[in-house]
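Have a look at the structure below, then the notes.
Only a single protein chain was left out; the remaining protein chains are all shown in position.
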Amino acid sequence: MSVKVLYFAWVRERIGKAQEEIEPPAGVATVGELMHWLAGRGEEYASAFANPRVIRAAIDRTHVPPETRIGQANEIAFFPPMTGG
Amino acid sequence: MSVKVLYFAWVRERIGKAQEEIEPPAGVATVGELMHWLAGRGEEYASAFANPRVIRAAIDRTHVPPETRIGQANEIAFFPPMTGG
Amino acid sequence: MNARLQTEDFDVAAEAAALRNGRTDIGAIVTFTGVCRGTEAGEPIAAITLEHYPEMAQAEISRHVAEAERRWPLMGVTVVHRYGRIEPGDNIVLVVTAAAHRQDAFAAAEFLMDYLKTRAPFWKREERPSGSAWVEARETDDRAAARWTRRKPEAAE
Partner (left out) sequence: MNARLQTEDFDVAAEAAALRNGRTDIGAIVTFTGVCRGTEAGEPIAAITLEHYPEMAQAEISRHVAEAERRWPLMGVTVVHRYGRIEPGDNIVLVVTAAAHRQDAFAAAEFLMDYLKTRAPFWKREERPSGSAWVEARETDDRAAARWTRRKPEAAE
């Protein structure tokens, strides 16, 4: 099952793209597991997810902690801590 | 020694004047004693100072508690709790 | 510091712009505008009239602005308080604070408003259908002002 993944700020810069469609393998059930799996996809991903504890995630535009199950997510986003306002 | 006394809001209305020069007798040393002495000057003063605990005072444009000595004050003001802002 | 008492209305945007004017060290600007409401405790208000003790009001406000400037690293403060007759929907009081960071600008504006409510010598009289009456001081305003002296006891007056 494919899901749209978005990257922002320096996560986007390190990976070199703003979004992509991915199809994670069956063993990847949570957001944290997805980050781990993404980190294994190449140097640019390894660099982006080198310190997964600083990366924030959102499923379908809502903040979620890494233990959240991906389930039927349409859109998953990864980004650094926010600095708006 | 004469001192200028100012009245504001309903203190002014009850006394019927905004200011006056008074010469308190020697026994009147503090702001609280001055209120007590003023209250004895007639019905309008008695009405204004009927509940001296709600009356606020200022000496030379600075808030003071009733036990403050009048000393060399030039201007003493009496008024209800403030409702600005 | 800019602290004024006046009968005429004020222009919030112009007062804020005057603080910013050409500066690039300000990161946060807070404005508070107090407005005359058309009803109090369910009764319509035709207008309020603000009586004040001019020299003391000017001195008290200036003292509190100076105190705010001691407590927080402010880059500008403006206080304007109107007096006289004011109708519902019209402005009563303005506080503008500017600082590098938002917490300082917010805290200083709240501090100034709490003190203006409880320490500045102004008295409101309301025109109601049942007659004209002096507004009674609110205990919640005294509690609001007291929190600043609890927080920094050395600054208590």
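Quick notes on this one:
Just so it is clear, A, B and C label the chains in written order, and each chain counts residues from 1 on its own.
In this text, a residue touches a chain if its C-beta (ideal position, glycine included) is under 8 Å from a C-beta of that chain, and two chains touch if they have at least 3 such contacts.
Given the structure is predicted, the values throughout are model-derived calculations rather than measurements.
For the chain that does not appear, the touching partners among the shown chains are A, C.
Only one of the listed residues, C:V30, C:A57 or C:A120, touches the absent chain: C:V30. Contacts to the hidden chain, counted on chain C, fall at residues 11-13, 16, 20, 22-39, 88-89, 100, 102-103, 105-106, 109-110, 113, 140, 144. Within the entire complex, the positions of chain A that touch the omitted partner chain are 6, 8-10, 12, 58, 61-63, 77, 79-85.
The rule we apply is simple: only the chains that are shown with their structure count from here on.
If you average the CA atoms of chain B and of chain C, the two centres end up 26 Å from each other.
Centre-to-centre separation of chain A and chain C, using mean CA positions: 48 Å. Centre-to-centre, using mean CA coordinates, chain A is 72 Å away from chain B.
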